[in-house]
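Excluded from the complex is one protein chain; the other protein chains are retained at their positions.
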Amino acid sequence: MSKKLFRIFGPIILAAIIVFLLLISPSHFGFGNVTAEIQKRASVSLAPRVLKNKRIKEVALKNNYVPFFGSSEWERIDPMHPSVLAEKYHRSYRPFLLGWRGTQSLTQFFVMQNITKEMKNKKVVISISPQWFVPTGARKDAFGFYTSQLQTTDWLMHENNSAMDRYAARRLLTMPSVTSDEVIEDAVRNVSKGKKLTSFQQLYVKTRQRILTQEDYFFCSLYIPSTNEKLVNKSLKQLPKSYNKAELDKLAVKLGKQNTTNNRFRIENSFYNNGMRKEIGRLKGFQSKESFLKSPEYSDFELLLNQLAKDHTNAIFVLPPINSRWQAYTDLKQARINEFDAKIKHQLKSQGFNNILDLSQDGGIPYFMADTIHYGWRGWLAFDRGVNPFLSKPQKTPHYKINPSYYSRTWQQATLQQLKNFN
Amino acid sequence: MDVKQTVLSILKDISGEDLSDQMDTNLYDTALMDSMSTVQMMLQLQQQLGIDVQISEFDRSQWDTPNKIIDKVKGLVK
Partner (left out) sequence: MLSFEPYEDPAYFGILLLGLLPIMIMMLYGHRSRIYENIISLFFLFLTFGGPSWHEGAALIVYMVYETCLTYFYLHYRKNNNKSWVFYLTVFLAALPLATVKISQQTTSNIPSLIGFMGISYLTFRVVQTIMETRDGVLKKINWVTFLEFVLFFPTISSGPIDRYRRFEKDYRSIPKRDDYLEMLSKGIHYIFLGFLYKFILAYFFGTYLLPQVEAAAMHARGGFLDISWPLIGVMYTYSMDLFFDFAGYSLFAVGTSYVMGIKTPMNFNRPWQSHNFKEFWNRWHMSLSFWFRDYIYMRLLYTFMKNKTFKSMTTAANVTYVLNMMIMGFWHGVTWYYVTYGLFHGFGLVINDTWLKYKKKHRESIPSNWFTKGFSILLTANLVCFSFLIFSGFLNTLWFK
């Protein structure tokens, strides 16, 4: 009997031992070698895998890639997209696009946890969307979809019970994804209460981190979709040989005209056909009550700022416009946009974040937008004219002073009259 | 006419083949029978021999060769 049993279970036990040893071993066995090709593909892929992954970003950011944090805007790839321009005109940097539909400040904060070392004293670009700042705040399903446990363990390993860490812990506990591991959930709960991790929790988190890092190394180069990379390569061919502002603007207008022929909003044809056409009647006036003034997102956004300050990272913040024809059709009041701009700028400037590229008033320029809320041809050119000098030229060292009262509910709910209470 | 002959003639009717020389052939594997011919066979058995086979009782693995069918039917005739 024992011989037979051994024949059945022997290989399994052996395999389990080997896998465990592989996972906790300090050596990466030659994995984690991220080629330049993979870095390029990942930098534009926008795949959730890439947001969750650590190793590719680690390698890419050590080279000349710069993180571009944002959300769905990166998806609109045309010849004027920052990734295309940077490659075509041999800029000193390449964008590493981070964000997709539904990524918001809290997701980006955890995405940063993987690359804090690489962000130290470097530059980053952050594209803000007013649409993040809705009364309900971060979407819980999206958060779980875009973040990984490796980010949580990395964060737990270097948290030091600051106001930032406690707030992040409290927020994390409201997300369903945290329940997937009870020990880690308890550890996060300890942080939220200002307590230290127990020694068991420390050992556990450390082991988990090691295993997850190993898995991250093993599988990082697999399954990176190349759809966007192909789009970038195609777009490269449409650009003139050398950078010429006027010539590029002419091309942008031409492409914009060509691609926005089937609707009155100057929305890209394929986007309009994909689901919008049928809904268009229903959408009239649907944003008449929309406001971005009161939202828990403001405190999640503070997490980002706090992390940047901690790492002495120099950031440029871009405030995007909204397609003004669309805005008029859906009855989104300009006053609501201006309120948002004022509040977010207050939060930025009062803490020393002074690099702000405000494009929020440009939604009426023809072919500035590719669709309702995302940059298109001329919008990308304006984006580039603001971001490129920041990244290409040396910048003054910023002096940040973080104010923890931005984590309060009072701030989340603050009106314009109350801004002066926060300085 | 005895049970064996009746069963074989019913099977011949249904499958279109004389099966007296392949008494242990699996009728389903060789596609000589399928669900439809099974129902036909059950109705014929009922008409000609007056035996009631319920569909629930019809476990294919016990009815898949002429010999097995004959045995089964013999058991039910009594």
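Every chain is named by a letter (A and B) in the order it is written, and numbering of its residues begins at 1.
Assume a residue touches a chain if its C-beta (ideal position, glycine included) is under 8 Å from a C-beta of that chain, and two chains touch if they have at least 3 such contacts.
In this text the structure is predicted, and so the values were computed from the model without any measurement.
J.: Considering the whole complex, which of A:244, A:274 or A:392 touches the chain not shown?
T.: Considering the complete complex, A:274 is the one touching the chain left out.
J.: Against the chain that's been left off, what residues of chain B make contact? List them.
T.: Against the missing chain, chain B presents residues 16, 31, 34-36, 38-40, 42-43, 54-58.
J.: Which residue numbers on chain A touch the omitted chain?
T.: Residue positions of chain A that touch the missing chain: 1, 4-5, 7-9, 12, 179, 182, 223, 225, 227, 270, 273-275.
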